[in-house]
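I'd like to ask some things about the structure below.
Let's turn to subunit A:
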Amino acid sequence: MPLAPAVTDLQQLKTHPAIAKLLAWNSSAVLAAKFDREEMTIYIERSWLREACVLLRDDTDCPFNFLSDVTCVDWFPSEPRFEVVYQLLSIPKKERVRLKVRLEGSAPAIDTVTSVWPAANYFEREVFDLFGIRFTGHPYMRRLLMPEDWEGHPLRKDYPVEGYR
Partner candidate 1 sequence: MAHLTTMPELEPGQDRTMILNMGPQHPSTHGVLRVILEIDGENVVRIMPDIGYLHTGIEKTCEAKFYQQVVPLTDRIDYLCPLTNNLCYVLAVEKLLGLEIPPKAQWMRVMLNELTRINSHLVWLGTHAMDIGALTVFLYCFREREDILRLFEAVSGQRMMTSYFRIGGLALEPPLGFFEQTGKFADRFPAKVDEYENLLTGNPIWMMRTKGVAKLAAEDAIALGASGPTLRGSGVDFDLRRDMPYSGYENFKFRVPVAQDGDVFSRYMCRVRELRESIGIVQQALQGMPEGPIKADAPRVVLPDREKMKTQMEALIYHFKIITEGFAVPEGEVYQAVESPRGEMGYYVVSDGTAKPYRVHMRAACLANMQTLPKMCEGRLLADVIAAIGSIDIVLGEIDR
Partner candidate 2 sequence: MVPLSYYLILSGVLFACGVVGFLIKRNIITIFISIELMLNGVNLSFVAFAAQWHALSGQVFVFFVMVVAAAEAAVGLAIIIALYRTRDTLNVDRVNLLKL
Partner candidate 3 sequence: MLHLTLFLIFGAICVAGAVNLLVQRHPINSALSLVVVMGSLAGEYLLLGAEFVAAIQVIIYAGAIMVLFVFVIMLLNAGEEERAGGSRVALLLGVPGMTIGSLLMAWVLLERSGTQSVMMGALPGPPKIIGWLLFHDFLLPFEVTSVLVLIAIMGAVVLASHPEPSQPRKKVD
Partner candidate 4 sequence: MLSIETFVVVSVIKIVIALFVLLTAVAYTVWLERKVVGHIQNRWGPTRVGPFGLLQPLADGIKFIFKEDLTPPHVYKPLYIAAPMIALICALTSIAVIPIGNWVTIGGVHTPLQITDLNIGLLIILGITSLGVYGVALAGWSSNSKYSLLGGLRASAQMVSYEVSLGLSLIGVLIVAGSFSLRDIVDGQGGHFWGFIPKWNIFYGGQFVAFFIYLISAYAETNRVPFDLPEAESELVAGYHTEYSAMKFAMFFMAEYANMITVACVASLLFLGGWHGPVFGPPILQAILPVFWFVLRVFGFLFVYIWVRGTLPRFRYDQLMAFGWKFLLPLAIANLVITALVVAWRA
């Protein structure tokens, strides 16, 4: 299967259920979208993330009721530096969609989605631990993998591989 070029035009992608739903609700929440390698990515405006998640979860046609994963990509040194990535799955429709939120490098913070999917609890703690992104409203924002007194966030690109000396 040779690689097809990625589709980034929002108009062409309007038929996708998740994008259609989001656009119908609030077109300013959707910043961009990308259909690449059979996977749909939607960039969400950061302040609308929680509402967008609730909307996608409670959608009657194609409910994205399962949060597969929350992670983050660090695009240091470009800005906005962080991309928080949510992988959603619709168990009834067997459909996946990826939500992305871009965050600036200094004191990155974003709303938690633990109230939408409790599953986000550990995932968000892991992202906080390894990238230093604060999830506001998270019930227990503590380090998950590293020791409590660890300095720095190891998965950031500017974190020295041997650790701070």
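Everything that follows uses one rule, which is that contacts are C-beta pairs under 8 Å (C-beta built on N, C-alpha and C of every residue); 3 or more make two chains touch, one makes a residue touch a chain; residues count from 1.
Candidates were picked such that all candidates are chains of the complex that A comes from, given by their letters.
Quick caveat, the model's predicted, so the values are computed rather than measured.
Peer 1: All of 1, 2, 3 or 4 sit in the same complex as subunit A; which one actually touches it?
Peer 2: So the candidate in touch with subunit A would be 1.
Peer 1: Tell me, which parts of subunit A touch candidate 1 in their complex?
Peer 2: Where subunit A meets candidate 1, its residues are 1-3, 6, 36-37, 39, 41, 65-69, 71, 73-74, 85, 87, 89, 91, 94, 96, 98, 114-123, 126, 130, 139-140, 143-147, 154-155, 159, 161.
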